[in-house]
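Below is one structure, written out as structure tokens; the observations come after it.
Missing here: one protein chain of the complex. Every other protein chain is in place.
In order of appearance the chains are A and B, and numbering begins at 1 in each one.
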Amino acid sequence: MTSTEQQPFLSVRDLKVHFSTEDGVVKAVDGLSFDLAKGQTLGIVGESGSGKSVTNLTILGLHDRHRTAIDGEILLDGTDLLTSTERQLERLRGNKMAMIFQDALASLSPYHTVGTQISEVYRKHTGASKRESRTRAVEMLRRVGIPQPDIRVDDYPHQFSGGMRQRAMIAMALVCDPELLIADEPTTALDVTVQAQIMDLLKDLQQEFGTAIVFITHDLGVIADIADDVLVMYGGRCVERGTKQEVLRNPQHPYTLGLLSSMPSLEGSVDVPLNPIPGSPPSLLNPPSGCRFHPRCAFAEKVPGGLCSTERPALDVVDGRGSACHLPMDQREEFFADFAGSRHH
Amino acid sequence: MSTTTPLLDVSGLTKHFPIKGGFPIRRTVGAVQAVDGLDFQVGEGESLGLVGESGCGKSTTGRLVTRLLEPTAGRISYRGQDITHASRTQLAPVRSEIQMIFQDPYASLNPRQTVGKIISGPMEINGINPTGGREARVRELLEIVGLNPEHYNRFPHEFSGGQRQRIGVARALALEPKLIVADEPVSALDVSIQAQVVNLLQKVQRELGIAFLFIAHDLAIVRHFSQRVAVMYLGKIVEIADRDELYGNPRHPYTRALLSAVPEATVDDVPRERIRLVGDVPSPINPPTGCRFRTRCWKATEKCATEAPPLVQAEGNKPGHLTACHYPETHEATVPAGRLAKDPGAAA
């Protein structure tokens, strides 16, 4: 099956998303490419304004069409989503591709019962009867671990606890057995014990259905838990990608390294201060020139000729592993070891 | 003296929010037992971390200590002085010594005031005129928190989230407090910025000798910042100990489960155990009898349902390590297989 290798299930090519606002054009995503195979989980890491959420709204076509200029290609199982009509997208949404959002309370309709919100997706895409879809909704609620699903199906979202709401949202997203699931910070608003429950659930369901998952988060700990591959975004661009092991153990980009070393841990010494990244995330209205990370980068001056502030570093990907940095690879290993050594255990 | 009288001494602290209902005359029909009988002390210059999940009462505790809320029962002493029900005038001298830092750096600064005005506000209200004038003091404070003193006349919206939280810290420092209650001070910030603010607070604590009641849900950050840590569950402290004791030798099943659930950004070769807690936190309106954690605990027995476990030094604990459990955990204790998840971070 070499053909499947050549054509992954989801393929994003050189995606650019620009919004026009009153203050000017926001380059929310500026040339992003990635692939995702069935049954795999891609973790996208980034802070506020990194473009991670915008990317995924664009995949589903949920962006504001009036204000957004999009360039590039998004192929889902061979279909270009960017050239599809709204009608065509409606048939795919909730059916072949589904999305889970961060804030389940705000993202579920307060005016409809949980059961209605789940069953209407099923009815829309399968043409099942009201009774059949209700049975299906109860079954889905049971699947995601809601106790007494035949009773709770008639509850409204506000009658659920935070963890249960997120489970209901997952049930809603998975009711039509989607092949692609996009999860946008689905556990960020939850407590750690509930977060652990939800991640276990997603992993179980993925194993059962072979769903491809795009998991967006700012938390590298969550990435370590759930992802197969990782893509690190900064200022609307991918700065590093690779397998979870590669990225978390041997980060190649100064930003990834900075994120890892600014996080406190449950182990190791507490006497050394944390190693924060100075400054703040860039404004995408007026992003820094060259490498967008260079104003905050500890290594920018080590690159000769001020290259970091003038030229965008290329993202060279070999076998799914790559990073966008001007610093020569051998020097990176040397500098990064020192940097990490000053903090770790 | 300071070794015998802690800076802050809280005993039996309780806050019940009444629920109104009934017909035709509304009356109190129940209570949300947000905080129920807390005992803890904070020594001078010490940081006590207060951790727990949402709804456990940690924020309410912070508001009770700063007297933003009126306690239902219990006692709060500051330097030996009972301030539980102190009036505004009685409280005035204490107020300047206890300051608060809030979670939301956007909502807790007045957008119409300049930074200089915001930070000098507490001095103005308390009629404090430092030598050299208030403006000089504000500039000094800006310097301490790592902001440019030249930004004295700027407005909050001109700063980023992390910088705004620094302004909040500077305002809290304006009156040279002895105790700062910090309620989730970094949880609204980006990961790369959180470390900046944690480092700043640490510097403040060490260099100025300010005590902290540090309220947070992030166990790794609390570990980094607090010398002692208290774990709350459903309005009660279930365990309190020195940092290394609590993280290295948790004795309460809840503490152990909580710690095991924290995702770490490391890819281990040896699988880490993770305890699966089933179900949800019960309602604080109608908490379980006896031990409040028993409905989700794998060790619960009849005794747990009838007898509330006291917060005591369990056998084998170091002094000061208190646990409220009838059957404290040990290092070797195993958790039933059904309650365990395989390690998430294990190398594939």
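We take it that a residue touches a chain if its C-beta (ideal position, glycine included) is under 8 Å from a C-beta of that chain, and two chains touch if they have at least 3 such contacts.
Following the convention adopted for this analysis, contacts and distances are computed from a predicted model.
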item	value
Hidden chain of the complex, named as in its UniProt record, picked from "Ferritin-like domain-containing protein", "M56 family peptidase", "ABC transporter permease" or "Cytochrome c-type biogenesis protein CcmE"	"ABC transporter permease"
Given A:V12, A:V29, A:A98 or A:C308, the one touching the chain that is not displayed	A:A98
Chain not shown: contacting residue from A:D30, A:E47, A:E120 or A:D200	A:E120
Where the unshown chain meets chain A, residue by residue	60, 62, 66, 86, 89-95, 98-99, 101, 103, 106-112, 120-121, 124-125, 156, 158, 169, 172
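Here is the rule we go by: only the chains that are shown with their structure count from here on.
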item	value
Touching residues on chain A, where the partner in the complex is chain B	47-48, 147, 161-164, 191-197, 199-200, 203, 218-226, 228, 244-245, 248-249, 258-260, 262-267, 270, 273-278, 280-281, 296
Residue ranges of chain B in contact with chain A within the complex	53-54, 160-163, 190-196, 198-199, 202, 217, 219-221, 223-224, 243, 247, 257-259, 261-267, 274, 276-277, 279-281, 341, 344-345, 347-348
